[in-house]
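Below is one structure, written out as C-alpha cells, with a few remarks after it.
Just one protein chain is left out here, and the rest sit where they should.
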Amino acid sequence: MKHGMSVIVQSIARLMVPFIWMFGIYIIAHGHISPGGGFAGGVFLAGGFILITLAFGSAPDKEERSQDFASKLESEALLIFLIMASIGLVLKLGLMANLLAKTHPGLPGHIAAGGLIPWENLAIGVEVSAALAVMFIAFARHRLKE
Amino acid sequence: MNTIAYFLVVPLGTALLLVIFGRWVVRWAGIIVSVVFSALTALVVQCYFINQLPFTVAVGGWEPVQGIPLGIHWVVDGFTLLMLALINFTGAIVALYSISSMKSYTKLRKYYALLMLLGLGMNGVALAGDLFTMYVFLEISAISSYILVAFGRGAEELEASFKYQVLGGSASMLILFAIALVYRLTGTLNIADASRVLSGQSAEMTMLFTGALFLTGFGLKAAIMPFHSWLPDAHPAAPAPVSAILSGVVIKVLGIYPLCRLFYHFIGFEGVWTGIWLVLGAISLMVANILALAQWDIKRLLAYCSISQIGYIVIAMGLGTELGIIAGLFHMANHTIFKSLLFFNAGAIEHATGFRDLRKLGGLRTKMPVTYATSLIASFSIAGLPPFSGFWSKLLIIIACMKAGHPFLAIWAALGSMLTLAAFLKFQHHGFGGPDKEYQQSIKEVSFSSQIAMIILAILCLGMGCLMLPGLRSAILEPAANILSQGLNATTLFLGN
Amino acid sequence: MNPLVIILILMILGAILALESKDLLSGIIAMGIMGFGLTLAFLFLRAPDLALVQIIIETMTLILFIATVKITSNQETSERSISHRLLPRIAGAVFILFLTLSFYRVAEELPKFGEAVIRMAAPILAYGAAATGSANLVTAVILDFRALDTLGEATVLFTAALGILIVLRHEGEKR
Partner (left out) sequence: MTLYLLTFILFAVGLYGVWTKRHLIRIILGLVIMETAMNLFLILVGYREDGVAPIITENSSNTAVMVDPIPQALVLTAIVIGLATTALLLAFSVRIYAKYQTLDLNKIRNLRG
C-alpha cells in the first residue's frame, strides 16, 4: 500500500477520522453509563487508524516502526490492566476486586462512578485498538512484500 | 486463598514483561521461565500443606448471595492441585530443555512468552469452577498451542497447525454451545450450582445432548479415538519441547480434566455414559497402538502412542469406581512424565542427526549415552515393565477393570500394553541398536541443560512408583480420586448446603 | 410474524451463500450480510452494546478476509464433475436435517423463548448498579462481576496478535 487511494477518499477520510476517534473515546469514557465500553471504543480507534492507512498508504519502514510501537503499547496496556486487577490482590481483597467501588461506588449514571471500571475500560480500549492495529499492519506489510 | 491468584497473575505478568523488556533478557528468558514455573510448582506443594481441601475462592470478592453464586469462583481440590502440579512442573522442565534446543529459532522471547501463556491458560482451566471461565482460558491455551505448533513456520508445521486450529475451533464452538444450553436450563454458569439446579429438574434429552456436545468437544481436544485426526500431524510437526508439553499435559488439561470434572460433578456419571466412555477408551487404546506400531517416524509413533495412553486413562476414568479413578489419575501423572521424556529423546535424536526416520537411524547407543539410557527407562515405563512407573498404573487399571466386572476389558488393556511394548522395542532397536552408520562421525550428545532435563524426568520415571506407597497415595492421589468419586454430591463441598 | 424469524432466515441464506457461492469474494460479502443481520438481531434483542461491537468487528473481519483474498488468490478449488459437486451438497443437506431433527426434542424441552431463567443474574439486576456504580449493567458484569473473563479475553487478543506477528514475521525463513 505505497500509494493509498484517490484524493476524494483521502479528503473524506481526513474529515471522518477525527470524528471516529472522538466517538471511540466517548464510547470508552461512557462505557459504564451508556452502551459500549472498552472493546467497542477500542475497535473504533483501530478503525480510524485503518481508514487512514488504507486511504493514505504508508512507507514500509514507517509501518515497521508503527507495528513495533503498537505491539509494545498493547502489551503495556494489558500489563496496566493486570496491575489494576492485582491491586486487590495486594490489599488481600482478591484478584479483580473493584476496590474503589467497594468504598465509593458513586452514583450510577454519573461519569465519576464505578470505581475502577472506567480506568479498566480505558486500558482495555487501548489494548484492543493496539492489538487490532498490530494485526492489520501485519497483513498490510505482508502484502507489500509479495 | 489469595495465593491461588498467583497461578494466573504471575505467568501473565511474566509473559507481558518478556514481550516488553525481552530484548535485554533474551539470553536468560529460558531460565526465567523455568524458574517461574518451578516457583509455581512450589506453590502447589505449599497449597497441599497449608489449606484444608477442598475450598472455593470467589474472584473479586463476590461471595454467593443466599447460596447462589453471582461471580466467578475458583474451585481448589485434590484433582485441581494434581493438575496444577503437573502443568507447572512440566512447564519448568520444558523451559529448561528449550534453552539449548530452541537456540536456532528467531523470536525466542515470543516463544517463551507463549509458553507462559500456555501455562497460564491451563492453570486457568484447572482452577475454573465456572463454565465460561473454563472456556475462555481453554481458548488462551489452545491459541498459544496453535501458534507454538507452527513456530518454525515450515510448510508441514503450518498445515498441521491449520488442521489443529480448525478442529480445535469447531470443538470450542461445540463446547460453547453446550455451555449455552446449560445456561438456558439453569440460569447459572457455576458448575456446582448448575448441577444442584438440575437435580431438581427433569430435562433428559437436553442433558443427553449437552453431554454429547461436551464429549465431542473435549474429546476433540483430548484426541480420543474418533476425534483424533489432528494429533498425529500437530504433535510431530511442533518443535520438540512443544511436542513434549502438548502430549504431556495439554491434551489432558484441555480434554480429560474438563471431561472428568463435568461428567462426575455435573452431568452425572452413570447410565449410558459409562458404556460410551469404555467403548471410546477401548477403541483409542487398541487402534492407536496398532497404528503406532506401523509408524517409522519417531515423533509420529510417539503421537499415536499418546492417543493409546489417553485410551487407558479414559477407560480407567470411565469405570467410575474409586480404584479406577485412582488408577486413571496415576496413569495421567505417569504419562505426563514419560511422554515428555520420550519427546525430549526424539528431539535430541533429531537435533543430533537431523532426521527422525527410524529406517535411517541406528547405532546411537554409544554416541548418545544419556539419551539412550533415559529413553530406555521411558520406553520401559510406557510399555509397562516392572518396576517402572507405567507398570504400576497399568496394573492398577487392569485390576480396576477386573473388580468392576469387566474381565474382557482387562485382557484388552493387557493386549494393548503388549502392542505398546512392541512399538517401543522397535523404537529402541532401530534407533539405538544395530551397527554404526556412516553419518555418525560428527554426532555429539545434546547440550548439558537438555541432559539435565532428561535425567530429572528419568529419575521421576523410576520414582513415580512411590505414589503407590500408602502415605503418598493418601496425600496426593486419594484426595483427587475422592472428590471425583463423590460424584454429584460433591457440590455441597463447593457451595455448602 | 416475528421480525427475528425473517432476519434469521436471511442469515441462514447468507451463510449458505457464503459457503456455496461460485466466487470467493462474493462468499465473503455474503458472510458480511450474515454478520450485519446479527447486528440487527442484537438490536431487536435489546443488546445495544453488542450491536455496537458486532457492527464494527464485522467490518474489521471483512477487511481482514478481503485482505487475505487479495494477498492470496480468488481462485476456487479445482473444478470437478457434476456428481462430485452435487453429492457433498446432498449429503450436507441430509446431515443438517438429521442434526436439526435431533435438536428438535431438545428445543421442545428448553424453556420457551422470552422466558429467561434468571438465577445468577438476579442479584446483579437487583443491586448490581448500586454495588458497582455502573449504570450499564453489561459493563458491570464485564469489568466487575466477571472481570476475570475479561482479563482472559484481553489475553486471548494479545496471544493472537503475538501469533500473527510470529506467523507473518519477515526475517528468518525457517529458523
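In this document, chain identifiers A, B and C correspond to the written order of the chains, with residue numbering beginning at 1 in each.
Assume a contact is a pair of C-beta atoms (placed from the backbone, for glycine too) under 8 Å apart; a residue touches a chain by one contact, two chains touch by 3 or more.
Note that the coordinates shown come from a computational prediction; the quantities given were computed from them, not determined experimentally.
Q: Which one touches the absent chain: B:S229, B:Q428 or B:Q486?
A: B:S229
Q: Looking at B:T14, B:T90, B:N123 or B:Q165, which makes contact with the chain not pictured?
A: Checking the options B:T14, B:T90, B:N123 or B:Q165, the one contacting the hidden chain is B:Q165.
Q: Determine and list the chain C residues touching the chain excluded from the picture.
A: Touch set of chain C with respect to the missing chain: 2, 4-5, 8-9, 11-12, 15-16, 18-19, 24, 27-28, 31, 34-35, 38, 41-42, 45-50, 53-54, 57, 60-61, 64-65, 67-69, 71-73, 75-78, 88, 91-92, 95-96, 99-100, 103-104, 107-108, 110, 112-116, 118, 120-121, 124-126, 128-129, 135-138, 140-142, 146, 149-150, 152-153, 156-157, 159-161, 163-164, 167-168.
Q: For review purposes, identify every residue of chain A that touches the missing chain, sorted by number.
A: Those residues of chain A that touch the unshown chain are 33-35, 39, 108-109, 128, 135, 138-139, 142, 146.
Q: Given the full complex, what residues of chain B touch the hidden partner chain?
A: Contacting residues on chain B, toward the hidden partner: 132, 136, 139, 143, 146-147, 150, 153, 155-156, 158-163, 165-166, 169-170, 172-173, 176-177, 180, 183-184, 187, 189, 229, 232-233.
Simple rule for what comes next: only the chains that are shown with their structure count from here on.
Q: Report the topology of the inter-chain touch graph, choosing from line, ring, star, complete and other.
A: The chain contacts form a complete graph, every chain touching every other.
Q: Using C-alpha centroids, which chain lies at the maximum separation from chain C?
A: B
Q: Can you compute the centre-to-centre distance for chain B and chain C, using the mean CA position of each chain? Integer Å is fine.
A: Centres of chain B and chain C (C-alpha means) sit 30 Å apart.
Q: Just give me the whole-number Å value for how far the CA centre of chain A lies from that of chain B.
A: That pair's centroid distance is 36 Å.
Q: Where the centres are mean C-alpha positions, what is the separation of chain A from chain C, in Å?
A: 22
Q: Residues of chain C that touch two or more other chains: which are they?
A: 144, 147-148, 151, 155, 158, 160, 165
Q: Give the residues of chain B that touch two or more other chains, as numbers and ranges in rising order.
A: Only 8, 12, 16, 19, 59-60 qualify.
Q: Taking the complex as given, what residues does chain C use to touch chain B?
A: Within the complex, chain C contacts chain B at residues 102-103, 105-106, 108-111, 116-124, 144-149, 151-153, 155-156, 158-160, 162-163, 165-167, 169, 171-175.
Q: Under the definition above, what is the set of chain B residues touching chain C in their complex?
A: Chain B reaches chain C through residues 8, 12, 16, 19, 59-60, 62, 65, 68-72, 104-107, 110, 113-114, 117, 120, 124, 132-133, 136-137, 139-140, 143-144, 146-147, 150-154, 158, 181, 183-190, 193, 197, 203-206, 209.
Q: Which stretch or stretches of chain B touch chain A in the complex?
A: 1-2, 5, 8-9, 12-13, 16-17, 19-20, 57-61
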